[in-house]
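Here the complex is missing one protein chain, while the rest keep their positions.
Order of writing sets the labels: A, B and C. Residues in every chain begin at 1.
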Amino acid sequence: MRSLSAPAKNTWCPGCGNFAILSAIKPALNALEEEGLDLDRVVVVSGIGCHAKIADYLNVNSFYSIHGRVLPVATGIKLANPDLTVIGFAGDGDCYAEGLDHLIFAAKRNVDITLIVHNNRVYGLTTGQYTPTSPYGFKGRSTPGGTVERPLNPLEIVLSSGGSFLGRGYSHGIELLKTLFRQAILHKGFAFLDVLQVCATFYNMYNYYNQRVYELKDHDASSYSAALKKIREWDYNSEAQIALGLFYQRVLPTYEQSFSHLSPLVSPEREEAIRSTLESYI
Amino acid sequence: MRSLSAPAKNTWCPGCGNFAILSAIKPALNALEEEGLDLDRVVVVSGIGCHAKIADYLNVNSFYSIHGRVLPVATGIKLANPDLTVIGFAGDGDCYAEGLDHLIFAAKRNVDITLIVHNNRVYGLTTGQYTPTSPYGFKGRSTPGGTVERPLNPLEIVLSSGGSFLGRGYSHGIELLKTLFRQAILHKGFAFLDVLQVCATFYNMYNYYNQRVYELKDHDASSYSAALKKIREWDYNSEAQIALGLFYQRVLPTYEQSFSHLSPLVSPEREEAIRSTLESYI
Amino acid sequence: MAHPSEKPQVYRMFIYREVQISFLKSPVKGMDWARWFFQPDCCPSLQDRGANRMDSLSVLIGGKAGDGINEAGMLISRTLNQMGYRVYQYYDYPSLIRGGHNFSLVRAERYPIASHKDSVDILLALNQETVQLHQSRLNKESAIIFDDSQVQAEGMAIPVGRIIKEEAAAPIMRNTCMVGALCRAASIPLEVLEGAVVRHVKKKTELNLRVAGRAYKSAVERFSLERLDQEPMPIITGNEAIGLGLLRSGLGAYVSYPMTPSSSLLHFLANAGPDFGVKVVHPENEIAVVLMALGFAYAGVRSAVGTSGGGFCLMNEGLSLAGQSEIPLTLLVSQRAGPSTGGPTYTAQSDLHFVINAGQGEFVRLVVAPGDAEEAYFWSGLALDLSWRLQIPAFILSDKTLSESAYCFSLSRAGEPPEQPPERWDFQIPYQRYLRTPSGVSPLAFPGQKGAQIKVNSYAHDQSGLTTEDAFELASMQDKRMRKEAALNEALAEQMTVKSMGHLDSPTALICWGSNKGVCQEVGASFGLRVVQPVVLWPFPASQMGAALEGVEDLICVECNSTGQLARLMECQGLEPGRRILKYDGRPFSTEELAARLKEVV
Partner (left out) sequence: MAHPSEKPQVYRMFIYREVQISFLKSPVKGMDWARWFFQPDCCPSLQDRGANRMDSLSVLIGGKAGDGINEAGMLISRTLNQMGYRVYQYYDYPSLIRGGHNFSLVRAERYPIASHKDSVDILLALNQETVQLHQSRLNKESAIIFDDSQVQAEGMAIPVGRIIKEEAAAPIMRNTCMVGALCRAASIPLEVLEGAVVRHVKKKTELNLRVAGRAYKSAVERFSLERLDQEPMPIITGNEAIGLGLLRSGLGAYVSYPMTPSSSLLHFLANAGPDFGVKVVHPENEIAVVLMALGFAYAGVRSAVGTSGGGFCLMNEGLSLAGQSEIPLTLLVSQRAGPSTGGPTYTAQSDLHFVINAGQGEFVRLVVAPGDAEEAYFWSGLALDLSWRLQIPAFILSDKTLSESAYCFSLSRAGEPPEQPPERWDFQIPYQRYLRTPSGVSPLAFPGQKGAQIKVNSYAHDQSGLTTEDAFELASMQDKRMRKEAALNEALAEQMTVKSMGHLDSPTALICWGSNKGVCQEVGASFGLRVVQPVVLWPFPASQMGAALEGVEDLICVECNSTGQLARLMECQGLEPGRRILKYDGRPFSTEELAARLKEVV
């Protein structure tokens, strides 16, 4: 079993929920390795933000990209080589603000990649501004008087965009994260996981969450209406119980399949094809 | 009553559904004018595409902006001067592809503007490529073999983003458009209208739509679940009846309200404020 | 056109390879090759042609958007090509789909050309506006051929309406009618036209043939266009040539969001791509475009993107990422009239400095600006190849005129872009994506390769790709990346990065770039000038430029922008760019206009 720890020094704050995600993805990958997954074919893509440092901390191929762009990069990689297992790690600022349209299109296309959003509901690395999932009235550094926007519910948005796998995890719950990561990676299609990842420094919600989270039981993840109901139970704003687990899963054709038969011609076929194309232009 | 026709020559194709939108917005505005709306306070914002030419054709203030960016421009204008009536005209490529995140954020913020999307389900001005609402298998110039993506349902997405006014019109139905435009403009908050605007040249759906559209009757527009049901009835892809009308409306605080008390200090208060700020930095 | 016949015409061998090749392989036996290459006005046969006997032709077909004007222009071009002519087509249209005024200018000569003339021998009018708008192009010998159901004019009335009606043809076939009439007027045998229709009109071929034939019969002969003993050639647009060049260098993915005047490359590759095994993706916006392309390249697939100025703005951040992460990226940026939406279907050369300086931070890039379809093929291929060899962004800087005009294309004249596989990982453990090497280029490996961990990073990073903020690493990795400029210059030194044309001993040089090449070459030569065209614009080819300008005392920069962007670039290199002939109304120079402007300054 390969060690998945890269030599980079970890610089997350003590108590940061990112540690849980890191600690869950490693065994999840190692378990899949035991079942035959080639770790050399795993590619991790990250954005920019505290979350994104995970690319440095995992001993696998990685593309540490730019703020908000995990998904187009991951899509390009998967289209290029469908044999790769592509896992994106994004932030909530990253994925729900800067690059929100890519999220909707990844769901729409059902490209076979996994997206794990470290949703700490704050911009961590830029020191504490509100994000699209911060609650109404959140006092951050760009909104010292409190935000005047209601939060988005990312699961509801991905569901309405055609998502085929939707789950929610919590950074205080490594076992569930392991299970969800495994399911998401194995899912054929776009697997979306919103992880309530507590930012210990700028938005410490451990107590709040601990009192409200529960794991989905007897939930029919194949039912759209059951999923919708559970997804809307908590709107990231009002008081409510917060369900964790797999909300919805269905099977749909995947995007990259439609491209997988194509690979570039090589010499001399290529030159021949050029010549005959030119021929047709006479 | 002021004439709303600008001197620009109209260059839409014969039979284009944009004419219906133009023909409906003029009387809608004139009717509101009669009721006291000051047309000098109306601002039209458009993107880039065939739809956007409406900025040239309406004899009111206009900001003919760039592809995909109707909403941030409109939001800035409304924040600057809440007394203005701001109406955005966008395209489906414009608003559902290039600038989709702005749509979600406009809904999230509930900024008091109206957005009318000329949804012809094709890029008109760039001569016929698929858009996010083109059906699966659509053969456009960028997808001669047919798209391999399922369409988005824009109403469902806006609903999931917190939209407070959602409706659908059809370019073969000026009376309904007039009604919807009026309701949308009068709505306090973000009013979103998806108009099935037929592109006569690249995607002529008149027959298709004519056979399927119907007007919502006895529909409770205050009910989220009734709205969701009607919104999901047709997914822009499969065979189904296509409902037209107002799907959902609710009252929420608007975004610009939170800013409306602010207006820049002028001399000498401003200089005084600067001096006292500096004072506090000693 | 201004005709400085008093100037002595010194025919000299062109120094650059492609011309020598074309000379050797010229299908025209015993031809006067120098004349074959030079401007029309010094060729006696063009001056002294008999009243109706011609060996060149300038045709305009005009009508409304939706009348199929571009297609008609192409059909005319192909027909003239079949008559043995070298052709060039310029297509002018506003940004709308139906209505408005569109026209194609087709020019045919004995020798290769890449420019249009204002004056026309035959005006084909599908509507009245065409006659009105283009009066000034006519001289007393010009013929007007028109659809008599739509147009009132003096000239050759063709019963287009009746033919269409009687044949129950679609209105769009009015354009085929006009081409039929044109052929008769120019005494082109009907079989030649029929051959072109059969080859190129795939929809309703029979009907088109019938319609063309009837129009042919209803017209009369006005000119007698000589049939030339030259093989017909492929006629392709600049964007098609770019596409073929990219395919030649192993393109595996093309990612693009439609934007005039780059879209036709997307359309071309969406059609041709599958045959070449190319994945063509049209994503949600240009940001996704560039990031997807980088994803492709990271995974080992040669990718390219295409756009115009506004879309390129949105790619800047990805471009800078390519610079830092050293992922190969090839970009077509096809310029149009700006700023902002500007004149989206009109031409400009006003993004040169933008492209050279785009993206935050400093990194090595290549910018090539081909001047015609053949250069577009060669340099697009080379750009893609160099971007892989050196792991840098490479730009193909085109403009509306090059991208959408149609040119005769010869593969042998174009030349094959050299191919040199990038350095690959030698399986030494551990793999280091950013190994510091003397050239600055680190060996490549792709995810999936056993035993290698390929870590790319937008942050400053160490050799293995892990983030670092260490002062030494920041500076030394910047040095590593910048070293590639030397390697790039070395690779470019083997190429003809600057072309010298015209009268090579003239002390006055016309400097041009991009699509202005054709008109400058032709008009410059007719003025007895040297014509110098840098094809590579960045890194600036200082030494080849210096060589090309040896003995030059007087420089004139010809550009389609309002500030003289190449002239400014030369200034930055300590070269005195001299006078400027600038045009920024969205229209390319015609031979006549350039000659007139030149007269003012020479």
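Just so we're on the same page, a contact is a pair of C-beta atoms (placed from the backbone, for glycine too) under 8 Å apart; a residue touches a chain by one contact, two chains touch by 3 or more.
None of these values were measured; they are calculated from a predicted model.
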| note | Missing-chain contact among A:Asn30, A:Thr143, A:Ser223 or A:Ser263 belongs to A:Thr143
| remark: Checked against the full complex, the residue among B:Ile77, B:Leu115 or B:Ala184 that touches the missing chain is B:Ile77
| remark: In the whole complex, of C:Phe312, C:Phe378, C:Phe409 or C:Phe446, the residue touching the missing chain would be C:Phe312
| Positions on subunit B where the hidden chain makes contact | 6-8, 40-41, 43, 45, 48, 53, 55-56, 59-66, 69, 71-81, 83-84, 99, 101-102, 105, 259, 262-266, 270-271, 273-275, 277-282
| said: On subunit C, where is the contact patch with the chain that was removed from view? | reply: 94-95, 287, 308-310, 312-314, 316-317, 319-321, 323-325, 335, 337-346, 348, 350-351, 353-354, 356-363, 458-460, 469, 471-472, 474-475, 478-479, 482, 561-563, 568, 571-574, 583-587
| message | Across the whole complex, list the residues on subunit A that are touched by the chain not included here. | response | 11-14, 48, 50, 66-68, 97-100, 123-127, 129-130, 132, 141-145, 201-202
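Simple rule for what comes next: only the chains that are shown with their structure count from here on.
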| Intersection of the contact lists for subunit B and subunit C | A
| At what distance in angstrom does the C-alpha mean of subunit C lie from that of subunit B? | 38
| field | Chain centre separation in whole Å, for subunit B relative to subunit A (CA means) | value | 30
| message | Multi-chain contacts only, two chains or more: what residues does subunit B have there? | response | 97, 99-100, 132
| query | For subunit C, what residues touch not just one other chain but two or more? | reply | 274, 284-285
